[in-house]
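Of the protein chains in this complex, one is absent; all others appear in place.
Chain naming follows the written order as A and B, and within any one chain the residues start at number 1.
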Amino acid sequence: MASMQEKMRSLVSNPNTGEGHADVHSAREPATMEGHVHVHAVSPLILLSVFGVLLVLTVLTVAVTYIDLGPANLIVALGIAVVKAAFVILFFMHMWWDRPFNAIVLISALLFITLFLGFAIMDTDNYQVYMKPPAVASPR
Amino acid sequence: MSDVSVNTMTAGHGHDASGDAHPLGTEHDHPKHLAHHFDTPEQQFTSAKFGMWIFLATELLMFGGLFCAYAVYRHNHPDVFLYAHHFLDKIMGGINTVVLIASSLTMAWAVRASQLGQQKLLLALLGVTLMGGYGFMTIKALEYHHKYEVNLWVGPYNMYNKDFKDPVAAAGNPAIPNLKTTAATDASPMTPAVAGAGEALQSGTPSNSNPGAETHDLNSTGISQATANHTDDIKAALTRIGPEWIDPNAGSGDEAQIKPAFVQPLGLAPKVIAARQPMKLTDMPKIEQGMVNTFFGIYFTMTGLHGVHVVVGMGLIFWVMVRAATPGQRKWVWPAGLASIGVYLVFCGLLTAGYLTGGGYGDAHAADYTAQTTQRASGTNPDASSTDLHASSTDLRASGDVHLSATSAHHAGAGHTASMSGLALLTFGAGGVVTVAGVVWMLIGFIQGRSLTGPGEFGPEYFTPVDLVGLYWHLVDLIWIFLFPLLYLIH
Partner (left out) sequence: MSAINPPLGVPGAFKKPATLPPGDNYLTHQRGILSWLLSLDHKRIGLMYLIGVLGALFIGGTFAMMLRTELFTPEPTFTANKTDAWNFYNHMFTLHGAVMVFMFIIPSIPAVIGNFVLPIMLGAKDVAFPRLNLLSLYCWIFGAAFFLYVMFGGVLKAGFGIALPGGFGLDTGWTFYTPYSNAKSTDGTIAALMGIFILGFSSILTGVNFIATTHMLRPKGMTWFRMPLLVWALYATAIIQILATPVLAITGLLLIAETALKIGIFDPAYGGDPILFQHFFWFYSHPAVYIMILPGMGVISEIISTHSRKHIFGYNFIAFSSIAIALLGFLVWGHHMFASGQSALTNSIFSLFTMAVAIPSAIKVFNWVSTMYKADIRFTPPMVCAMSFIVLFTIGGLTGLFLGALSTDIHLTGTYFIVAHFHYVMVGSTLFAFIGALYHWWPKMFGRMCNATWGNIGAITLLIGFNLTFFVQFIAGTHGMPRRYATYEPEFQIYHQISTIGAYVMGLGLFTIAFNLLHGMLKGRKAPANPWGGNTLEWHTPSPPPHDNFAVAPVAGDPYELSAWKWDESTQQWLMDETQSKTVSGTEPTQKHH
């Protein structure tokens, strides 16, 4: 059993992810780095470029509502929103340079939202056909 | 990417270099911001950021539930959304989107400034971000107030609610017509939704293929004719909706049964798209005409909850500003923050009183509430309601031309002045006091002549609060990125 634990340990504990117990950090980094936090400051060029992209996409999403694409309008609007969100998350929120596990947290949250939305819409869609119209007798 | 990124570890600060080698129990040169249960600042920072991301995940799931409610309702009643979204102002929504994106930019830049120890730039950028928050909330307040003015508020204050009863007519003030601004062709850029609303109710005029017509057409051409058409149409439309619409199955065993108009896969009504014109209320099945107010409920719940997050984020930004400031700078950061709250409250007070957008009949709603409740309790007679409606519609027509004047002339021209009472007075008064206090406090600071330089709390070795508040602020931006197309830009 003990050897199995060892094996699992080597499988799971990966120092490169920065994930795991504390001495991973001290083992990996020179002692002179103590007292500082390893992080990248995002350059103004990237920040301004992302801002520009977001502005363009905002204009685009408004503009596209004046074009009739049928059901695709909703898809396009949501697609643009997703792209905008991705830019905000990746660059404004530093996800691009961040620990991968933070991304896993975010993605699992989105997966569970999808799960909930998917089942709720699937269900409501399925039983709508069994609902009979009420005899609407307007008072007027 | 790497050529522009800065590794802050290279910045100076050699203290605690040998901390790792100390056995526990000796004197330890402990980094100032390191909590006792962490080993290294890196571990602490990573933990904090990880914790923040988990918290953001919970926020996303909470809004996810809201989006689910939205999706199911829109899926089942696409026409309601298609019709009612015309009452929202996509120009205002768009401006707000840009404001939030810009404040996200300054926030991200503020994080960079804190990482590089650019103390004054950090403070300035946080201030600009905060102003972005105020800008967003100002536009939000204008939008909300406008909804209130034109009886598109929540619950019984929404003209599509079956419990709605015209508050102004009930208050015995025929000089202020129901749906005044809805009918009027309001030229003010503050309230372009008005025109859209008017057109949405308009059933007689031919369709206009110019997309911009929604907000501008009525302002430029044929105002009087359009208005005449509008008043007729609104009257007709209201008669058709029948605000006293009652679920015919209420109380019966079939109460839960209701027919969806028609279920389209992606929430779109093809016939409307084909016509390429704003939808009319009568395009919907009668039963869905009674559901329009739910759109406003969803709108206010979603944007309201988002607004709460904006306010919380603004509070956090201010808190970080105070901590980022040097002791000397705090002498004016505190009063400036106080004064900004005061100015916003003054604005809200004026808005509520009606000085900014038109007539001050807001309080008529409040005054009417009791009467309305009483009436509801005693059982509304549909015929009586319809009579009221009819009466107010007549008023509307009679005073229609008065409201052709520009916004600023609204209350003066109509012979009723903005009134300052109740909530409006309280908000205005409190805001005024707070503003004056802040300004006086600031003046004292200037007279005392504090030094504005010195070290702030944040620098290369410690900037976690700025980073975390930044993440929160970006989340607020993210939510709005989805709310904007889903509420304002329905096609």
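Operating definition for what follows: a contact is a pair of C-beta atoms (placed from the backbone, for glycine too) under 8 Å apart; a residue touches a chain by one contact, two chains touch by 3 or more.
All values reported here derive from a predicted model rather than from experimental measurement.
In the complete complex, the residue from B:L61, B:V98, B:V322 or B:L423 that touches the missing chain is B:L61. For the options B:G93, B:G127, B:G290 or B:G307, the residue in contact with the chain missing from this view is B:G290.
Residue-wise, the contact with the chain that is not shown comes from B:L305, picked out of B:L305, B:V322 or B:L423. Of the candidate positions B:A48, B:I91, B:I341 or B:A430, contact with the unshown chain belongs to B:A48. Listed for chain A, the residues touching the missing chain in the whole complex are 1-2, 4-5, 8-9, 12-13, 19-23, 101, 108-109, 112, 115-116, 119-120, 122-124, 126-127. Where chain B meets the missing chain, the touching residues are 20, 22-25, 27-28, 30, 33-39, 43-48, 50-51, 54-55, 57-66, 68-69, 72-73, 76-77, 80, 154-156, 161, 163, 247, 250, 255-258, 260, 287-288, 290-291, 293-294, 296-298, 300-301, 305, 462, 464-465, 468.
The rule we apply is simple: only the chains that are shown with their structure count from here on.
In terms of their C-alpha centroids, the spacing between chain A and chain B amounts to 24 Å.
The touching residues of chain A, when paired with chain B in their complex, are 18, 22, 25-26, 29, 31-48, 50-51, 54-55, 58, 61-62, 65-66, 68-71, 73-75, 77-78, 80-81, 84-85, 88-89, 91-94, 96-99, 101-102, 105-106, 108-110, 112-113, 116-117, 120-121, 124-125, 128, 131-140.
Residue ranges on chain B touching chain A, taken from their complex, read 1, 4-9, 11, 13-21, 31, 39-43, 45-46, 49-50, 53-54, 56-58, 60-61, 64-65, 67-68, 71-72, 75-76, 90, 94, 97-98, 101-102, 104-105, 107-109, 111-112, 115-116, 211, 239-240, 242, 244-249, 254, 257-260, 263-268, 270, 273, 276, 286-287, 382-383, 386, 460-464, 467, 470-471, 474, 477-478, 481-482, 484-486, 489-491.
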